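I'd like to ask some things about the structure below.
All protein chains but one are shown in place.
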């Protein structure tokens, strides 16, 4: 259910904007337009009269005048060109970056919710004596904190998290329920880790076993996982530990749900990956890249900075030049697909036939020109 | 191990059929053919003499006479055309819909197993005082039920489930071990939720952070998840919470394992998705659709009712017309693939070459026709 503060917790617009605007974005209500109490944040089409809303997508502009919100964040241009002088039913809040301000307001409301969650260390949590737990840390029911773990101040662990021996979390991390860190995993400050994610499971490494009939000898994985600050990792995502050294995620890396990062990978700062992406082992990805949903990369590749991979694209070789890369079979009605896909196994042959035609026509052209009167 | 009742729990065929047939399917043994005791349900090829079996796939018809089951469910047509008057070693049960009856019998045996599981609330479960727990609810060891949660009567939670603050489950739900609901998730009656599924994790939303070098400002996700009645969700599947409003799954939606449903998605009644499907954020899917394994859809699409997506197909634009849609690169031997795939980057060029040939031939044809005697 969408979040709405209880009536007695409603906050005045000016105070909300001041508290939420931790980036110092240029953002102020039109003077004299009022200071309503706000209980939540809604979209233009659904906001109720006690919510604040925003216009960032120009396509939604037509929803503006029908919006029932108490206040709406808009750009000064929208104000000047469309609203000024008109009788509008909400407080217009002029802001240079409405989408970013929306993000900050959403953070404020969510922080409000989180701050009211139970604090402290639940008596059912099992915490090793040698663990170092910072001030203000909250640890939920049935968590297990093994030997030598360090948890930075202000971090919060939901129910059922397991932090393996010698691992560490920075300050102000938020672990939702049932996050698992194996041993030897280091996570920086302000991480957000979602339920079911697993950091530090064994990379997939085997040597052929010469004794057996096709059997495999496990290469135990002795490296760890090293994760920077301000990283978010989605539900059921897995980041494997390195074989000998660390698997590394840089600062500000954002991983959605059900992503797989293989052992020995390195992911550069601020790179973001949407759900269901797989990065095979030992691949190095640069800074500020994006991988859209269900993209895959082979192992042992190098992908440079500012590379953008389209969804469902399989990257099978290194990419050193910034830009957008794609490789998706276009879908169509099934029988159309059948008809066209049937040609794929003959593409090489088709090209040869075209070459043959070209040669034939060339020769017949040559022959014709041989017969021209001028000769 | 396949399920088989203890000998003292064996049930007479007539009573089993009566108890299992909750849909009132037309289903009766051939009169006078006996009423054997049944301990389980098996396939035609593997059923032992204390099991009941069924024939629904015509391809398996030849297994019928060798079947060792005590009773076999068949259509009246099979009885009339193949078995009547022959000496058959099992009780023939005539049924208009053997496959559906198989489903109902399987449900009966599984219910039998579930009913014998431990009941009540395990003392290691941690349950907030404000939680409302319905009559006959079972809560397994190490579950955590947070503030304001409501659990409908007759629901059963396996070990280690976490139900976040303010979430609710309907009546007669079955949660297997280690299911996670974040806060603000509403699930209807008779849901079946499998281990490791995560409902209500944050959608993947970020605004570019103008202060940093390519950094991202989190858009906290304030919406919830709203799930209808009779929904089944597979192991390690994730359904993200909406940004401002709810992510919605309709009644009777069936999701297999390791599926990802992005934030703000809406999935219509009775739509079923096989394993490893990904639906990116804000996509709306109609009723009675099927998405086969590893199909993917981009975000912000509309897919109408009765649309069927083939496995491993990437849907990159909206589909409004019912039907089957496909987009899969056909596999082949590796060197054949190499040869044919090498032509793909030249397809545009190949088409131009064919056009050029056509033009050339057209011109030469025109030229030739100029030289015809008739002119």
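In this document, chain identifiers A and B correspond to the written order of the chains, with residue numbering beginning at 1 in each.
Simple rule for what comes next: a contact is a pair of C-beta atoms (placed from the backbone, for glycine too) under 8 Å apart; a residue touches a chain by one contact, two chains touch by 3 or more.
Bear in mind that the values here come from a model prediction, so they are computed numbers and not experimental data.
Of the candidate positions B:76, B:136, B:159 or B:304, contact with the unshown chain belongs to B:159. Touching the chain that is not shown, out of B:9, B:61 or B:346: B:346 (per the contact rule at the top). Contact with the chain not shown here comes from a single listed residue; of A:54, A:108 or A:329, that residue is A:329. Among the residues A:242, A:268 or A:286, only A:242 touches the chain that is left out of the figure.
Shown as candidates are B:176, B:218, B:241 or B:263; the residue that touches the absent chain is B:176. Think of the hidden chain as still there; on chain A it touches residues 124, 126, 142, 144, 160, 162, 164-166, 178, 180, 182-184, 186, 196, 198, 201-202, 204-224, 226, 236, 238, 240, 242-246, 258, 260, 262, 276, 278, 280, 296, 298-299, 309-310, 313-316, 323-330, 332, 336, 339-344, 346-347, 350, 353-354, 357, 360-361, 364. Residues of chain B that touch the chain left out of view are 1-3, 23, 40-43, 46, 97, 99-100, 102-104, 106-107, 109-111, 113, 117, 122, 124, 140-142, 158-160, 176-178, 192, 194-196, 230, 232, 234-236, 252, 254, 256-258, 269-270, 272, 274-276, 287-288, 293-294, 311-312, 328-334, 337-338, 341, 344-348, 350-351, 354, 357-358, 361, 364-365, 368.
Following the convention adopted for this analysis, only the chains that are shown with their structure count from here on.
Spacing of chain A relative to chain B, judged by their CA centroids, is 26 angstrom.
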